[in-house]
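One protein chain is absent from this view; the other protein chains keep their places.
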Amino acid sequence: MSPTALPPRRGTYPPSFRTMSSARSSRSILPGFGLSLGFTLAYLGLIVLVPLSAAFLKTAGMGLHEFAAVVASPRVVAAYKLSFGASLAAGFVNMVFGLVVAWVLVRYPFPGRKLVDALVDLPFALPTAVAGIALTSLYSSNGWVGRWLAPLGIRVAFTWTGVFVALTFIGLPFVVRTVQPVLQELEPDIEEASSTLGANRLQTIVRILIPQLMPSLLTGFALAFARALGEYGSVVFISGNMPMRTEIVPLLIITKLEQYDYRGATAIAVVMLVSSFVLLLLINLLQKWSRRYHAI
Amino acid sequence: MSIEAHSLYKKFGAYTALDGVDLNVPQGKLVAVLGPSGSGKTTLLRIIAGLEFADPGSGRVLFHGDDVTDLPAGKRRVGFVFQHYALFRHMSVFENVAFGLRVRRRRDRPSREAIAERAHRLLELVQLDGLAGRFPSQLSGGERQRVALARALAVEPKVLLLDEPFGALDARVRKDLRRWLRRFHDEIQLTTIFVTHDQEEALEIADEVVIMNKAHVEQVGTPQQVYDRPASPFVYQFLGNVNVLRAPALAGARRRGGPAEDPNTEGQIYVRPHDIEVSPHDAGGSGLSAIVRHIHAAGPHARLLLEQVQTREQVEVEISRSELADLDLGVNDLVRLRLRQSHSFDEDYAI
Partner (left out) sequence: MASAIATALPARPGHAPTPRANRDPAWARWLLTAVALAFLAFFLVLPIVVVFAQAFAKGGAYFLAAVREPDALAAIRLTLLTVAIVVPANVVFGVAAAWAISKFKFTGKSLLTTLIDLPFAVSPVIAGLIYVLIFGAQGWFGPWLIAHNIRVIFAVPGIVLATTFVTFPFVARELIPLMQAQGTDEEYSAVTLGASGWQTFWRVTLPNIRWGLFYGVILCNARAMGEFGAVSVVSGHIRGETNTMPLHVEILYNEYNIAGAFAVASLLALLALATLVVKSAVEWRQTGSA
């Protein structure tokens, strides 16, 4: 976890703050290092790393032309556009409303706040297929919400909007849960300092609070975006799955698999995997950045 | 600019922070508000700053005779330095100092160049000009403290308020910085109030000390006044060590003709360890007999722990080391004590 380079010694005892002085011995007296690390690496390798490398090896055997032909075909490009576009939009909406929800939960006590706070994690806990059919039922033209939108000419189910709604649902907890602790730990005196220096409330929010929350806001956004990109269960029911229009990338992968087009499916997947890894890297960098702020 | 506060009351739920507090700080003075934690001193400072408001219907706060009671903090032109500095950690030192000028309304805002010039001049004043580009996380505690001071001064405050300004620093830096603050105050001559729980700090640098306890002001005076003539048992005990002795025991212990001669033999007598004179027991009839129980000779002064023969009360005495050498004392020796200066707080005893 620590960003500093660790000396290349195995099995030594990490110097924690409390025991800095007692960390002289170069060998740990705690047993089980070999066993626990060995098992960890073996399990990680067998369950995660080897299977993931299969996807890359499969595409490596494809040749650049075939690969490009698959991922640049109009149907695939349309799916990428939909997945990235709707995920970005949902992440952005979650960033705005997630900030408001976190703000209200931390700053404004109201009856039932604990219940609301617990409910925020629902999209993490609710199986995606259940979320999918529930949202479809709500937003179809005779659903509880859809029937009020239909007369206004707004169709949600089986359109881009439906994909967007489902992705907003599953990304909802991320921003709230990354911003909330930061907001909680923000000392009130920086806001007071700002006001004694003559800033009004809006200036304090825009110049002091938002910048200090920015790393966590962006982290939450990136997490929500990454989750939305790969989401399948909550989307397939509400999207209608029309090729070129409401077909998300994960669905396209399944479609290719069902047609036994393993190479096509894998090529599409590799592009998604690379995007995800880049996002993961970005999220790690964001977290390092936010730690710098909290070094005081 | 003078600061006045009249009969301030403040309650937080069932807890009373201020119970009718008055304060008068003359123009250009450095005043310490001293008290134990929970005494209401920080609340008083925050009400003066406008960060907190006194209970409705109570009290006024006046700056130079102008009523500012209902003005919000941003409009009072106060420089406030927070205990933990409250620096904006996403801004450089320079941006922190410039903040107060940058958030002004356009017509009041100095030009970009004027802001930069002023910020650099202030950083020079607090001896940090080389660190303008650093972020707060890259500074030491003492440096952060001075950035906070420069930031507070940038808005050209009419008064400067410091909340436990040295509380978060380690002992050495603390001493250096408080002397520096005194010199700094003499240079800029800004009416300043600082809150502290450290009596040594208050007595060393303040022109005047306001001692608070349990939501009340106990005493106001120069450091010498409050130390030499404490107005209450609390102040006596809060400012340095004191012996509390039962008065009857002292009937014969006073120096004849001394100023503290007191016919009242009831109640308690307060006497500081260094106001007690020790002499060999056979020297004369007057004074208090006591037995030496312990001698601490390490340090600049010698401290004796004695037991009064009559009442078995413990008495602490501080004498110079040369006096100790002259007396040639050992544990369990019998000595005679005389009080040079003492104090009683019985109801009929007026100060």
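Order of writing sets the labels: A and B. Residues in every chain begin at 1.
Assume contacts are C-beta pairs under 8 Å (C-beta built on N, C-alpha and C of every residue); 3 or more make two chains touch, one makes a residue touch a chain.
Just so we're clear, the structure is a prediction, and the values are computed from it rather than from any experiment.
Asks: With the full complex in mind, choose from A:122, A:154 or A:206 the residue touching the hidden chain.
Replies: Reading the full complex, the residue touching the unseen chain is A:122.
Asks: Which listed residue, A:195, A:212, A:246 or A:290, touches the chain dropped from view?
Replies: Going through A:195, A:212, A:246 or A:290 one by one, A:195 is the residue touching the chain not shown.
Asks: For subunit A, which residues reach the chain that was dropped from this view?
Replies: 1-3, 6-14, 16, 18-19, 28-33, 35-37, 39-41, 43-44, 47-52, 54-55, 58, 97, 100-101, 103-105, 107-108, 110, 114, 116-131, 133-135, 137-138, 143-145, 168-169, 172, 188, 191-192, 195-196, 201, 226, 229-233, 237, 249-251, 253-254, 257, 260, 262, 265-266, 269, 272-273, 276-277, 279-280, 284
In this section, only the chains that are shown with their structure count from here on.
Asks: I'd like the Å distance between the centres of subunit A and subunit B, where a centre is the mean of that chain's Cα atoms.
Replies: Centre-to-centre distance between subunit A and subunit B: 53 Å.
Asks: In their complex, what parts of subunit B are in touch with subunit A?
Replies: 49-51, 72-76, 78-80, 82-84, 86-90, 99-100, 103-104, 136-137, 151-152, 154-155
Asks: In their shared complex, at which residues does subunit A touch subunit B?
Replies: Touching subunit B: residues 187, 189-190, 192-200, 203, 207-208, 211-212, 214, 292-296 of subunit A.
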